[in-house]
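Of the protein chains in this complex, one is absent; all others appear in place.
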Amino acid sequence: MIRLLLPLAALVLLAVLPALVSEYGLGLLIGAATYVTLASAWALFSGQTHYVSLATVAFYGTGAYAVAVLNEALPYPAVLLCAALAGAAMALAVGLSTLRLSGVYFVIFSFGLAELVRQLITWYEVNVTGTLGRYIFLDVTARGIYWQMLALGAATIALSAWIGRGRLGMALRVIGDDEEVAAHSGINLARSKLAAFVLSAVILTLAGAITSPRYVYVEPSIVFNPTVSFLTVIMALLGGANRLWGPALGAVPLFLAFEWLSAHFPDTYPVLLGLLFIGVVFLVPQGILPAAEKLLRRRAEA
Amino acid sequence: MKGISRRALLRAGPVGMAAAMALAAGAQADDATVKIGYAVARTGPNATGAGITTIPNYELWVDTVNKAGGLAMPDGKRRMIEVVEYDNRSSNEDLVRAIERLVSQDKVDLILPPWGTGANLAIAPLMARFGYPQLAVTAVTDKAPDFAARWERSFWMLGGGHDYAAGLVDVLSQARDAGTINAKVAVVSVADGFGIDLISGARPAFEAAGFELAYDKSYPLGTSDFAAIMSEAQASGADSFVAFSYPPGSFGMTRTAQTMGYNPAVFYVSVGGAFPIYPGVADGREEGVMAIGGVDAGSPAIRDYFARHEAFAGKAPDSWASAVTYASLEMLEQAVARAGLEHGALAKELSEGTFETVVGEVKLEDNQLRDLWWVGQWQGGAFRAVGPSGREGASAPVIPKPDW
Partner (left out) sequence: MLTTTLILGLVLGGSYALLALGLTLQYGIARIMNLAYGEVALAAAFIAVALFQGLGIPPLVSLPGVAAAGYGAGWLLYQLMMRPLVARSGGGGRLETDSILATFGLLFLLQGVLLTAFGADFTSISYLDRGISILGVPVAANRLVAFGICVLAGGALVAALRFTRWGLSLRAVALAPGAAPLVGIDVNRVARQGFALGAALAATAGASISMYQTFSATGGVVFTMKALVIVIMGGVGNVPGALAAGFALGLIETFVATAIDPGLTLAATFALFLGVLLWRPQGLFGART
């Protein structure tokens, strides 16, 4: 019971928080909620299966672009639905063709995918529609964006928890441990991987769609910013990608650290960011949560 | 808050000295500072543009004002400027948050805009909501009239793509009517918002003026090799080569044209053509190259501004948006002196007042600066404005361009 009540209480607290903070505080909350959602959604597929995907921004950007294209034609909920469908369709097509790639080939493919989507959208806009920049004039307030993102983040974590207990979660874990074993134990590899990939992609797309009104102006080079993909991965890894709360636990401190660094050391910020990245890989390779668990277990044994 | 004091410290060096000078000059210095904030790209893809056009001008202006004893207020007192600066990392997400931070955390008095059309649009609704005037300079957009109407306190200072395209067509039409060039044009455009704005304005303008687009292609941002494109353009038989391009591309095309001995009568590139490093890129053979923008290179105000910029930043400013950026800051300074820091009154003054700036006397029309130079040309080592030809200070274009 407490396992359910505690997160719910936290969620309520987070939902009323905007009333207490400044505009900037709200901006921080939105940023943190976005990265918690992205990292958790990323881990939903990649954390268990160890398929490191760098395609996060391909979906995130598609969501933003879908809103930019449709925001004047459809009511907002329908726009979100269309964005989700676009993300799902893209993930299905990509998933069906690529999930048999393994290891670094998948990593590189997912990275190339974001670039390809960006190039194709650019070419289409330039040659077919003849406009490249698009405008989003939606009456969504910063608070509205925050609440939507918070809901999406909470739903993502709840979904991860639910999947983790079910057959799909079991299948994904086995795949992550050893794909050969998984195949022999009668798990439908392709279907399990595809289901998790599509779910994760839909959430990433929705996250892009929800934040997009904050940009006002959307252009492929703005929304398909590859840094987003990498930040998502490093955040999830820092927290512990195969734990339920790991990605959230990695996203919040890293996000705040970036913000603090960029404000206090604007000139040397990239150098410090680079060092931070390298530090994470070297010092907490398994993530904070698993490392903490290990420490606790050792203390319990001693 | 530590970050701010650190940034302020960096700039505090000249402040004490200036304050002493100001006192000696008899002006009354006020203890309270004016906080001015900006979030510009120090890193990422926008860092280059911001580093050329935006940041040096902001720093030069703050330095100039503080050395003069500070920002003059309507009551005659002067207040020193304290800068709060953030890196927006070339990401609109970070930029929006930085603006929220400047407003609600640092409570700055004024906000200077970031570099780039997308960045200026991203902050426009926020600036409007918080009531800050926004002097958007490095935002070239045809929708400027709509935006000026949508956000009352936003000011758009660099025109739209159609203006530049029409200005170029005007210059070319005169040359064609004089029989110097044929009626064929080869056009290439970069596939992003800027290139598309320009080409979609240029196509109908060229056709209406009786030009034929013998070659008309777009290329993706990030293209580094132009040999294929340039040899196609050369083969098209056009006397005029027009590129709606960004810096690495503008430079690459120039050098490719030089090495392949492509000598069209008109060679036009867009952003980058008016940069101070362009003559270096062209290996000293920049004479006759046309590009977007331009300044009245002969005017004493511009000459003085170029000299001060070079002394302060160690490099000359670009001859397009830099002078306008600096002029926008002078407008702000004069508007503050007349109307004070209250945003409503300040915006009204910016919108209705007349200002004395490095680009001459400025008066906005519907919150937009319309009195601009659309086309310039390298002539005798300086980038001079040639169009609109009727405007005071315009040089006569040299067509055909001498061979490389």
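Here the chain labels run A and B in written order, and each chain numbers its own residues starting at 1.
The definition used in the following text is that a residue touches a chain if its C-beta (ideal position, glycine included) is under 8 Å from a C-beta of that chain, and two chains touch if they have at least 3 such contacts.
Since we're looking at a predicted model, the values are computed, not measured.
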{"item": "Neighbouring shown chains of the undisplayed chain, as defined at the top", "value": "A, B"}
{"item": "Which of A:233, A:248 or A:289 contacts the chain that the document leaves out", "value": "A:233"}
{"item": "Option touching the unshown chain, where A:78, A:116 or A:295 are the choices", "value": "A:116"}
{"item": "Positions on chain A contacted by the hidden chain, ascending", "value": "50, 52, 97-98, 101, 103-105, 107-109, 111-113, 115-116, 119-120, 122-123, 126-127, 226, 230, 233-234, 237, 267-282, 285"}
{"item": "Touching residues (missing chain, whole complex) on chain B", "value": "42-45, 47-48, 50-52, 188, 191, 217-220, 222-225, 227-229, 231-232, 247-248, 251-252, 255-256, 258-261, 272, 275, 277, 280-281, 283, 315"}
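Here, only the chains that are shown with their structure count from here on.
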{"item": "Averaged-CA centre spacing for the pair chain B and chain A, given as whole angstrom", "value": "37"}
{"item": "Residues of chain B that touch chain A when the two form their complex", "value": "2-3, 6-7, 42-45, 85-87, 89-94, 96-97, 100-101, 103-105, 117-118, 121-122, 124-125, 130, 143, 191-193, 195-196, 200, 218, 220-221"}
{"item": "Of chain A, residues touching chain B in the complex", "value": "22-28, 30-31, 34, 119, 122-123, 125-127, 130-133, 135, 142, 211, 214-217, 219-222, 225, 227, 259, 262-264, 266-267, 269-270"}
